[in-house]
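Note that one protein chain is taken out, while the other chains of the complex remain in position.
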Amino acid sequence: MDSGRLEAFSDGVFAVAITLLALDLVISGPSSVSLATKLAAIWPAFAAYAVSFATIASSGSTITRCSRTSPRSTGRLLFVNLPVLFFVVSIPFATSTIAAYLREGGASASLAAAIYEGVFEGVSISFALLLWQAIRHEHLKVALTASRPAGPRSSSAIGNIGYIAAIGVAFVSPPASLAISGLVAVYYIFEQTPARDQPAPGADGSLPEDQAGS
Amino acid sequence: MDSGRLEAFSDGVFAVAITLLALDLVISGPSSVSLATKLAAIWPAFAAYAVSFATIASSGSTITRCSRTSPRSTGRLLFVNLPVLFFVVSIPFATSTIAAYLREGGASASLAAAIYEGVFEGVSISFALLLWQAIRHEHLKVALTASRPAGPRSSSAIGNIGYIAAIGVAFVSPPASLAISGLVAVYYIFEQTPARDQPAPGADGSLPEDQAGS
Amino acid sequence: MDSGRLEAFSDGVFAVAITLLALDLVISGPSSVSLATKLAAIWPAFAAYAVSFATIASSGSTITRCSRTSPRSTGRLLFVNLPVLFFVVSIPFATSTIAAYLREGGASASLAAAIYEGVFEGVSISFALLLWQAIRHEHLKVALTASRPAGPRSSSAIGNIGYIAAIGVAFVSPPASLAISGLVAVYYIFEQTPARDQPAPGADGSLPEDQAGS
Partner (left out) sequence: MDSGRLEAFSDGVFAVAITLLALDLVISGPSSVSLATKLAAIWPAFAAYAVSFATIASSGSTITRCSRTSPRSTGRLLFVNLPVLFFVVSIPFATSTIAAYLREGGASASLAAAIYEGVFEGVSISFALLLWQAIRHEHLKVALTASRPAGPRSSSAIGNIGYIAAIGVAFVSPPASLAISGLVAVYYIFEQTPARDQPAPGADGSLPEDQAGS
């Protein structure tokens, strides 16, 4: 029950944040410039929107997968959940900033890209902390040992390393920095998709009902 | 539980997206032009708002009806759910764009209408993919065979064909294009409303409690 | 389950709409005019915000009380739920319009107030329709007959009549029109609050656990 409400609050934050992203995609009203020209001019907004969408979506689904084996949440889990929410809520701001400055080039574009990747790094680190707490307090033990012993830990490492690299690349090529975080998001989405058609035995820490007796 | 959180996340996205639509309906403060004149000038915003509202509402209720027979969601269901959310989240942007350019006419209005219908086509196709996956993996088997054998498949076809036609019509008459998607939304809303007063036996894959014994 | 998701979607829409109201309360950045002067100048925004908040909150809690006795929702309930959501989603627009034009006076202020009250009338009528459907199909039978035989019907009448009066008054005195809808909202909030400290036997259609045996 308590765990459910913390989850509902987190899910709500993820849902609102992912929907607010699209508020950046604003085209000003009719003017002498055609709509096609305007749309072409704001391609960074579309690119940043797609990357942010994929990042929030994959983060949200990781949280969904991780917490389902923890029937109750302690105050400590709530505590380590806050940084995740803090950085997720910051994503729309970081997205709108990189969307506005990516074409600008120069120091401002690099700074905007570094902030963008920095927020993602914040999500990644706070996520790793959340998983580490959850594993340490055995909320996730079954799910992790059964189906993917090194899963979340190595996954977190890929995000952490990818975003740190992207922060560095931001000062050389902001668009390349954006592309790196896009690849990380794509990796996470595919990494979470099981190749098998049937849910794996360890997917929810127990055998599926229709296989339990076989 | 896991399925429930994916559903809660999706429901949240639909709820936020449908409420954000109304943010387009902004009247600038008092000026020399009367409010009545301003309201009349933004009729495309009201028309697009109504069509988008009906589309999101009917999509949201379809998802509600479809998923209730899948007690658990696999990673694959999550994966095919993402495109649906991506296009739903894009609807407020597409709505505000067509609202701003519909009266403009010319190439920009056609492009705005084509984008608007293209986003709806995206919702429709990704929805069909979601249903196809769900049917293939038998999450929806009972509900579909019991009450409406060809239901979702033919319904998806009507949306897909309607929106493709609307994209074409956009380059001839943007308002007519908007009207087509309005008709599709009205069709879906009525298509989901059972003509009978009592819930049909197959509506939730089982007999209602008060009829089970009769 | 299905009923639960429709409820979750509705609750989400109410929650987002009530929170978006506060977006109207925007103070532009520092200028030669002091903050106190600016705040005083936008008193209609605060008044409209308070009335809209109370209206959405009381509507939301009525929905909460009404649906709890309907264990499942039919397609028809979904169908009659849509108009309620449509008008609720329109409240932030109507609120921002009356907030912008109330001080203006003249025909624009009257029109803004009439739209505002008209949206509330829409909520009220579609609500009455929802209740009528729910009662007719016996989803609400127990709750209504047990504790308040004429409750929702007379309540709906008060809202319907109050908002129609407010639409008329809008063309004489827009602020008085706003005040009428404020009184209706206050009425609904208090009308829903039981005077007794303990939950009434009929409040959820059954005796409380601790009184069931006495």
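When the chains are written out, they are named A, B and C in that same order, and each has its own residue count from 1.
Keep this in mind: a residue touches a chain if its C-beta (ideal position, glycine included) is under 8 Å from a C-beta of that chain, and two chains touch if they have at least 3 such contacts.
Because the structure is predicted, anything quoted here is derived from the model rather than measured.
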{"item": "Contacting the left-out chain in the complete assembly, out of A:Ser96, A:Ser124 or A:Ser177", "value": "A:Ser96"}
{"item": "From C:Val16, C:Val51 or C:Ala113, residue that would touch the chain that is not displayed", "value": "C:Val16"}
{"item": "Where the missing chain touches chain C, by residue", "value": "7-8, 11-12, 14-16, 18-23, 25-30, 34-36, 39, 53, 57, 60-61, 64-65, 67-68, 189, 192-194, 197-199, 203-204, 208"}
{"item": "Touch residues of chain A, complete complex, unshown partner", "value": "1-2, 5-6, 8-9, 11-13, 15-17, 20, 23, 72, 74-76, 78-79, 82, 85-86, 89-90, 92-93, 96-97, 100-101, 103-104, 107-108, 111-112, 137"}
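Operating definition for what follows: only the chains that are shown with their structure count from here on.
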{"item": "Whole-Å gap separating chain B and chain C, where each centre is the average of the chain's CA atoms", "value": "25"}
{"item": "Computed distance of Cα centres, chain C from chain A, in Å", "value": "36"}
{"item": "Multi-chain contact residues (two or more partners), chain C", "value": "12, 15-16"}
